[in-house]
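What follows is part of the complex, with its chains left where they were.
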Amino acid sequence: MMESNKTTRNKLSKKDITKLGLLSLFNQSGMNYQRMQADGWTLAMIPSLKKIYGEDKNGLIDALKANLQFINTNNYAAPLLMGLGASLEENNENRSTIDSLRVALFGPIAGIGDAITWFTILPIVAGITASFAQQGSILGPLVFFIVYFAMFLARIPIAHLGYSAGTHAISKIHENSAIVAHAASVLGCTVIGGLIATYVQIDVVTKIHVTASHTISIQKQFFDNIFPNILPLGYTFFLYWLLKKKNVNPVTLIVLTFLLSILLSWMGIL
Amino acid sequence: MTVTLVQGISIALFALIAGIDFWLEGFYIFRPMIVCTVTGFLLGDLRLGIIAGGLTELAFAGLTPVGGTQPPNPIMAGIMTVVIAHTTGHSPATAIGLSLPFSILMQYIILFFYSIFSVFTKKADEFIAKGEFRKFGMIVLMPTVIVAFAYAIFSFLSVYGAQSLMRTLVNSMPGWLSHGFTIAGGILPAVGFGLLLKSMLKTKYVPYLLLGFTAACFIKFGNLMPVAIIGASLAWIEYGRKQRENKINKQFKDIEKSLQNSGGEDDGI
């Protein structure tokens, strides 16, 4: 039914896709609770769609309207979806195909993206650079900045990937994504285990006075004898349990941690 | 030490830029690692900034805006940790605790913005419908601008305006109270890690958590690279394994299909 337009669609150049990747930076510029990233997303898509539709202004407006629907995805996954969308528009796919693909993908891809960027890369980079920073070395913030600058630039190849992937690759992405997410979880959980041991610090200062001259340090003679860092591990799991099973708000836990710390400091235990 | 007017303004300017960056999640200069370092630099104490950056970054490691939620604000936490440590002479670990009210307040301001920015969407639709793309662009960028100024103003007030009040308050704290804040600063990362675990930890990943924990306990090294490498190796091995499992599952499905075909409509005989 759209046969008439088919001939008028223009092809995007490599440069256009690169630009699209960079523009994906504006994905969250119009963030709001009603349709989340939709406005910013559309802003980023305008130049590409303009070129694709060329003279066909009505087609362009229809396409943009379709893009202005609720979307909320990971910001490093956004260029992937944008590139994909652009390639579909270019090939004159059905409006409904394009739209439903976007809707179908943004959720799962957000999940994988968050697992990799927020839950694996960030803690690892934070953990390693913090160990430099805590010795006062500028290497800490420097490496941190370089990594995330590279992450920003990665938007460009990601956009190209999405563009060249086209529709065919979708099932493939889906299949491999589960494996990638699994591997990322393995890495992430291992590192978080290490982070807990290294960065959560709980030291019981209480000593038990057995005789006048002989005292037992609770920390050294008890906890450290059972397992090093057992209190940090225990407290983290306690918080995890509150978060997961009791649905407690994180801010509540922060406040709780403070009150507890102050109380135990006042009692001379920590 | 006090914060001079020039310092206050320059920190506010940096907050404006970092605020935009956090809003867009662009270059991650909004993370405490960078915010603290820059603030320290602006206050003339780079070293303090870097050290505070390490501590605060970790304390906020798991506090992420995933799924469109808002965590306690990392920018205000970063700025105020350094400012408080600098002006009151407390250790950064204590200062993290004292910076938290500012961080949480900013979190609520952003949440408020998320709600009210919905009002722009109607106008945006109209501009698109009419094909007025420039106007559409301006209205979409409006929230970013508003947010940027909010950061600038809020941080200027916190850093420069409230500083004598802050100092009096902090200096009148009894020893156990500031010690309590220090302790809290040391325990705080647990909240972040708990949050990370909430979204990552399934039963099947517990052994990896324990292995990483044990490795970090007994490998004496200044950073977590050894643990990360062990984790990466295990992940790599698992990756290969899962691929083979997927292949097996696919083969099962293929067989099932051909079974159904041959069983259901055996028209070849």
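Per-chain numbering from 1; labels A and B assigned in written order.
Please note the rule applied: a contact is a pair of C-beta atoms (placed from the backbone, for glycine too) under 8 Å apart; a residue touches a chain by one contact, two chains touch by 3 or more.
This is a predicted model, so every value here is computed, not measured.
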Number of copies per protein chain type, counted over the whole file: A x3, B x3
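We adopt the following convention: only the chains that are shown with their structure count from here on.
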Separation of mean Cα positions, chain B and chain A [Å, integer]: 10
Parts of chain A lying in touch with chain B, wherever the complex brings them together: 25-36, 38-40, 42-43, 46, 50, 57, 60-61, 64-65, 68, 72, 75, 110, 114-115, 118-119, 122-124, 126-138, 140-141, 144-145, 148-149, 151-152, 175, 178-180, 182-202, 227-229, 232-233, 235-237, 239-240, 242-244, 250-251, 253-254, 257-258, 261-266, 268, 270
Footprint of chain A on chain B - complex, ascending: 23-29, 31, 33-34, 37, 46-47, 50-51, 53-55, 57-58, 61-64, 66-68, 71-72, 97, 100, 104, 107, 114-118, 120-121, 124-125, 128-129, 131, 133, 136-137, 139-144, 176-177, 179-181, 183-184, 186-191, 193-202, 205-206, 208-218, 222-225, 227-228, 230-232, 234-236, 238-239, 242-243, 246
